[in-house]
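Please read the structure below before turning to the comments.
Note that one protein chain of the assembly has been removed; the remaining protein chains are unaltered in position.
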Amino acid sequence: MRLDTSLLRGRWTPLVIAIVVLAVLPVAGAPATWLLYLFLFFVYLAMANMWNLLAGYSGLICLSPAAFIGLGGYTLVIITWSGLPFYLGIIAGGIVAAIFAIIIAYPLFRMRGIYFAIGTLVVPAALQVVFLLWRPVGGELHGGGAGYMVKGLTGITTTDTYWMALAIAAISVFLMRVILNSKLGLGLAAIRDNDETAGSSGINVFRTKLYSFVIAAFVMGIAGGVFYTYQGYIEPNSAFNISWLMTLLMATVIGGEGIEDGPIIGAVIVVILHFLLAKYAGLSLLIQGVILVVVMLVVPQGIMGLIRGGGIHRSVRKLITGRR
Amino acid sequence: MTLELLTDLATPITRGILLGGLYVVIALGLSLVFGVMKLINVAHGDLVIFSSYFAFFAMTSLGVDPILSLGMSMPIMFGIGFAIQKYILNRSFRVSMDASLIVCFGISLILENVYQIIWTPLSRGLTTGYALKSFAVGAVNIPLVYLLDFIAGLAVMFFLREFLGRTYMGKAIKAASQDHRAAILMGINTERIYGFAFGLAMAFAAVGGVCLGLTFPFTPTSGPQFLIIAMGVVILGGLGSMLGTFIGGMIFGLAQCVGGYFFGVAAQMLVAYVLVFIILAAIPRGLFGR
Partner (left out) sequence: MSQEMLLRVNDIDVFYGSLQVLWDISLVVNKGEYVAVIGANGSGKSTLFGAILGEVHPAKGSIGFKGKDITGLTPFQIVGLGISLVPEGRRLFPDMTVLENLIIGSYTRKARSRREESLGRVYKLFPRLEERKKQLAKTLSGGERQMLAIGRGLMSNPTLLIIDELSLGLSPIAINDIYESLKQIRGEVTILLVEQNVQRSLKEADRAYVMEAGHIVLSGKVENLREEERIRKAYFGVKN
């Protein structure tokens, strides 16, 4: 991947400053609720950036983020139950998710367009059943239930998990910038517009898609591991739940799909919504659904798209060229 | 040994074939919308469950038998479908196809949450007297509802075939799905046709929901499971081929029941999912379709 560093210089300063400020917060005595909000924001941001990479930049509408996130979580469980330290579990989670992504990429990329979307929908559903039935470590649980506690977490403070989340979020932003300014990014843009003609201009479509798919899986796996380190337990229904997809969809759509800063605003709003709606736990999905529909119909380019004054959104381009 | 296996298998095989009828009904609604509007309605499963819950409501609060309640739910769902298409989906098409997909997702979310609020995550079923009956044909034990599923599958298929073949509206739907621009040039108001097609698909979903509720227990999140299976049936059978969809339904019913026999009931869905995945990867255009 050749880097066009001239484009990057100067855009890094605000980011670095932000990271430093955020890193210092817990030590500076910021209230615990802030840290919690920010923790979730970092986790969602990392995942949303990756989802944006796939859907907004590679043209891959991936409905299976929960697969990578859940696998990250379960790898963490397996590693910690085997007595190994948790941070290995987190990294292994990313690796397992990435390997899984490579394996399913071969059948998945044969599927085009909507079939691909449905194929990715099947994956977490299947994994959910698998982990409902399979107990990779430990014995039968008393009282049923398929969940696990994460072991080896003694001595980890909220600050530690906070910093881990900040790290993966920062990495995701960094990755996005680097990828989008590289040859890989150009290839992805070409594929997003029309993957058949991209192939004929010499781009190895499969490999390019594979790179972004695997990178996304890796980061999501790690973010999942970080999340479950914080949460402390995992069970198949929520780990592979479609609500992960909903959250990421919300973040990218509200923020602006195919726009680099979109997920940042989107993740902020999602976290705010999360806490606003905590009181109305029953209604939160409903409200999210309504917001999703309204945003798609009224402001499809997302908030960042709106601010940028119609930053080139794929759909607008499609409307003009008439391609559906 | 083999003979014993075959006799043991006779029940799951027969059940599987009959169960296929349910999947045919669900798949035909999905396929109709896909064929006409090129849209995979990812809320289709949840809309089928809507009918299940409606029938549940009719049964528990109104004392009306689920099958009879179809008299109410079919027109209601037709109307809902027409409205969804006209006011929501139509607008989303103008944005992009991806937007439509996401809007359907949103609708799916909304529905699942509504079900959860009204009926709680508890598992429900349409437990009428006949829902529990079964009858024996030789060594094979068949629950009555499976037979109902099969009959429903045949009925819906037959109705759709006649409708598409003999009525102007049906021909217009076929035309719009084969060449949209040419259909307009025939004087067809394609927007209204879309609305009608979607409404019709919802009417089928109504039938599917009642059959589903009689056959399986359902929860607010049951929708996507059946969406996935319906997708598999549609792709396996090939778009535009009713015979293909019928056979596809049978195959999925078989896979589930026979798979359940070998791997246990809990793994039933997994067998179906794996089958869908393989189909998606191997046969992008379906066995029978164009």
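The chains carry the letters A and B, assigned in the order they are written, with residues numbered from 1 in each.
By definition in this document, contacts are C-beta pairs under 8 Å (C-beta built on N, C-alpha and C of every residue); 3 or more make two chains touch, one makes a residue touch a chain.
In this text the structure is predicted, and so the values were computed from the model without any measurement.
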Exercise. Looking at the whole complex, which of B:Leu6, B:Ile118, B:Val137 or B:Leu185 touches the chain that is not displayed?
Worked result: B:Leu185
Exercise. Taking the entire complex into account, which one of B:Leu18, B:Val114, B:Ala172 or B:Ala272 touches the absent chain?
Worked result: B:Ala172
Problem set entry | Positions on chain B where the hidden chain makes contact | 168, 171-172, 174-175, 178-179, 181-190, 240, 290
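The rule is short, and it goes like this: only the chains that are shown with their structure count from here on.
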Seminar exercise, completed: Separation of the C-alpha centres, chain A versus chain B, in whole Å, is 31
Problem set entry | chain A partner contacts - residues on chain B that touch it in the complex | 38, 40, 42, 88, 91-92, 94-99, 101-103, 105-110, 112-114, 116-117, 224-225, 227-228, 231, 235, 266-267, 269-270, 273-274, 276-278, 280-282, 284
Problem set entry | chain A to chain B touching residues, read off their complex | 55, 61, 107-108, 110-112, 114-115, 117-119, 121-123, 125-126, 129-130, 132-133, 242, 246, 249, 253, 282-286, 288-293, 296-297, 300, 314-315, 318-319, 324
